[in-house]
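Left out: one protein chain. Kept in place: all the others.
This part shows subunit A:
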Amino acid sequence: MSERIDRLVRTWIASEQDQEVQDAASEISQGRAALLDLVKALGEYLTSEEDDLRTKGVEFLSRVLARCSPEKLNRQAVRVLVSFYCGKLEDTETIVPALKGLVTLTKLPAFTSPDAIEVVQALFAHVKMKVLVQSQRFTVFSIIDNLVARHREVLKGLGDDFIRGYISLAEGEKDPRNLLLAFAIDRVLLIEFDVQKHIEDMFNIIFCYFPITFRPPPNDPYGITTEDLKAALRACLHATPAFGPMAIPLFLDKLTAGSPTTKKDTLETLDVCLPVYGPAIARENARKLWNCLKLEIFQPTDNATQDKALKTTQILIQTIYSASEAERSDNAEIEGLAKDACEECMQILREPEKSQAQHAIKVLCAFMSTTPSVARFTLARAVPHLVKLFLDPDELPNRAPTLRLLADLIESARKSTEDDSEVLQEDGNVPLSPYKDEVLGVLTVGLKTPASALPAIDGLKSMVLTAGLLTNEELGFVVHNVNEILQKDEDESEITDAVLDLLSTVASFAPGHVSSNTLPLLFTSLPDCAPAREEEAKRIRYWRTLAYLKKLCTQPDLFETLVVRLSTKLDLLCVPSPSDDNTSNADLEPSAAYAHSILKTIADVLSAKIDLGNKDVMKYIDRLVPRLYNLFIYSALLAEERPMVATDARLLGVAAQIITLITQTLTAGRQETFVKAVFAAYLDGRVPQLADGIQKIPAEKAFAPLQVGSPTAQKNLVVLFASAIIALHKEVSLPVPDEAVFLNNLLNWTVDHAENALQRDAVVHIISAILNRHAEKLENFSSEDVTQFWASQVADTAVPTDSRRNAIATLTWIGKALLVRSHPSAIVVVDRLFELFDDDSVSWDAARAIGRIPGPDKVLTKRNHAVIKILYAQKYCNAVLPRIIEGAKMSVSTRQSAFLVALAALIKSVPKSTYVQQMSSLMPLLLRGLDLPDNEIRASVIDTLQATAASSSKDKDNSLLAEHASSLVSTMLKNSLVSNMPSVRVRVSALRFLATLPDVVRYDVLHPQKATVIRELGKALDDPKKAVRKEAVEARTNWFKFTG
């Protein structure tokens, strides 16, 4: 048996192949040989006179050992090996392999504490770190790390010897990998060992690395980052309070002399160290630290450093004062740094309009979140001062900056109480409480002047949001005061936005004040009749009021009031009572526009409520939807006799939006009942189930919008038919005997009866929505009926071109319905569209349709409960893009441009990720697309290029843009000058692209273009349109800045 070991040893000494190590280890693991057999076999080498053989002998042993399973190494074997290896540390030829062996041994369960002492002492006696290379020193640190982890107590017993020995080993280490280990060991020693006597040495071997300036080399295989090292070092810096006296001067030094990076690092380090070093050290150095911090706060190099300095100041104050916080009585005077710093700031705050005041208030704001008594002290100084300043007649011009400072302070006070919310603030226990009357006083005065209104509103908002500060009456007082601003008939500004924001904040927890106070004011200011055509000011006023209502009324109670008031107004506007029906040929458009604005307001609030997840939306299926149907059906029926307001298509559009939004929120069960009522009305003329409202629908008139020969006003109501259907859950089945037949009838209706795009679109949306939900039971429709439709309406060149275009649009929606649910028939639609590329009269329409099929729309959406499979757009692009690329390359020029049109439309409608892989083959085609005589196409191509450019950066491989740089530049320049390009949109896009180029393409690539670009953009600066000039300025500035 040992012969085999012998043989392996001899072979390895000659060959040094890993195989022998492996084999020897498995011999031992499988029990065919003992470790001692190996030692015996190695005997002659281990004691050889030849240095090289001795090294190899120990090396082989250590390698095999590393592969052996731990349980094969019993106590006795470990004991022998420890002595053996420790002996080998003395020999310079064997020290390196011996260290490797010790790493393995020190991890073994059979390695005991006496072994640990022996190893440590041998290491200290024989290892000279300076002569070892990085990996060998790493081994030494690993051994110590193992020992400290497993045999900590016995090492502690060694006392000073261990600490001293370790320090001499660790001193002067420079390699980041080794340092990570050393820092970990350092931290354990500092926390668990008695290092008092050696604290200075420990300080020296640790603080010499601060601040870390290490930058990892590019492609560093070890992946050690600056952050890793910083974090490991920082953990040592604050491991013991004993460092305090030595560390603070060092930090102060770095703060005064360091680079911005060092400063930031030092500030962050102080943040973790100060609390550990403790109040005594902090107090002792308070002045010196504050003097340094002050410099960073009042003469900041940048905002980030200033923020960090403020944070450190906060921690310094916390450290000094929080220890004594418990025994401090409320009235005890604050002494020391908090007082001094506060006084300094107060001095500066005497000139609230100056730039230094803005820094001073930041310090005081930082104090708010230190300790309760410091916060109370600060408020007691600052608030009365600012209030007094505000009321001082000499300081009248400085009211706005004074209130800004006050508002900042109130907000910080609020935040500080928010932080420790477990202590619920009793009324009167809020830090600001003692001053609330005077503060409310100056803030409400500040509201009255436009210059100071904004900070006043901010201050009020912070007060309103401070838990336990204001009483209910005081809230009412605030609401009352800000209402006055809304009533002023001025131009809107940020002030009104801020007021609305404040009122919505109040409404979110105390809606009563807003509903009883603000809303009546707003409703009263809405006129009952529409202002006449020329009364623009009045029109703007009602728009403004509606915009206010829209902002305020998402809260459920307020929304209910809004719906009641606005729907009443709507009825009045659309169906005026006969008494004030003064003329029959009155101008109805202003009323229609007003009604439209009212409906739009409701729709917008509904949409906002749905975003917020409000549950009360669904009840409006009973409260609002029947009223809307009633109004519009009534108006359509009456329209046969006289003009009616509510027959306007734009009104129908918004009403449809409202119905869809509400339908979205219903359960499948409720939708089922609703859709039955809708179908009863639309297919059978049974209106009463659906419509209910003030206007009495005349029984003698028939409602039959889908019937042959129905009047336009009725037919237009298919819009409200579609609005109910497009948001149905897929579980809801339609109340018709056969859905396929129903859809085919609708399809034919779009051809035979639809009079306008409005009607056609609505019905096509219905087809698309239903097909999307129920495709599996509509195979008949999607194969036969659609094929028939294709043959008779699109493929047949005898059909008028306009009709063919409409039919292509219909097919697009059928394709969409199938595509989003990844139905295989979607691609059949696309195949057919490709067939049209040879047909000049519709080839571009077909091409655009191919691009639009995967695009986003408002019908087939998740919110509308459409059946949508993930990655459908990706799959579509995978199938269609190669065909487009191929086609654009191969075919003749007319066909080619159709492919380019398809490409431009496609990339506009799909996410970038779906085509980014193919960008290199797309680029030449996109450049050709920029020559097509169609501005819409050019604009969307430029937008795509822009998106590609914006998402790349200079560091990454940007060869694609670089490769085409010169043609991109010249094409974009052409498209950016009014002399060549009439479309503002294209010029703007082209200029934006030119502005981005210098950020994403290297200077050496673009350099040859620079002079031309700057010269040509000089012309764009004189563009007749302001919007274009803005972009030209931006672009030209970027190119000026662009240097190597």
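Basically, contacts are C-beta pairs under 8 Å (C-beta built on N, C-alpha and C of every residue); 3 or more make two chains touch, one makes a residue touch a chain; residues count from 1.
Following the convention adopted for this analysis, contacts and distances are computed from a predicted model.
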Protein name, per the UniProt record, of whichever chain is missing from view ("Vacuolar protein sorting-associated protein 21", "FAM96B protein", "4-hydroxy-3-methoxy-5-polyprenylbenzoate decarboxylase" or "ATP synthase subunit a"): "FAM96B protein"
Contacting the left-out chain in the complete assembly, out of A:540, A:564, A:741 or A:890: A:540
Per the touch definition above, residue among A:151, A:414, A:596 or A:729 touching the missing chain: A:596
Among A:283, A:339, A:354 or A:619, residue touching the chain not depicted: A:354
Residues of subunit A (touch criterion as defined above) contacting the omitted chain: 300, 303, 351, 353-356, 358, 400-401, 451, 491-494, 533, 536, 539-540, 543-544, 547, 589-590, 593, 596-597, 600, 650, 653-654, 936, 939, 983-985, 988, 1018-1019, 1021-1022, 1024-1027, 1029-1030, 1033-1034, 1036-1037, 1040-1041
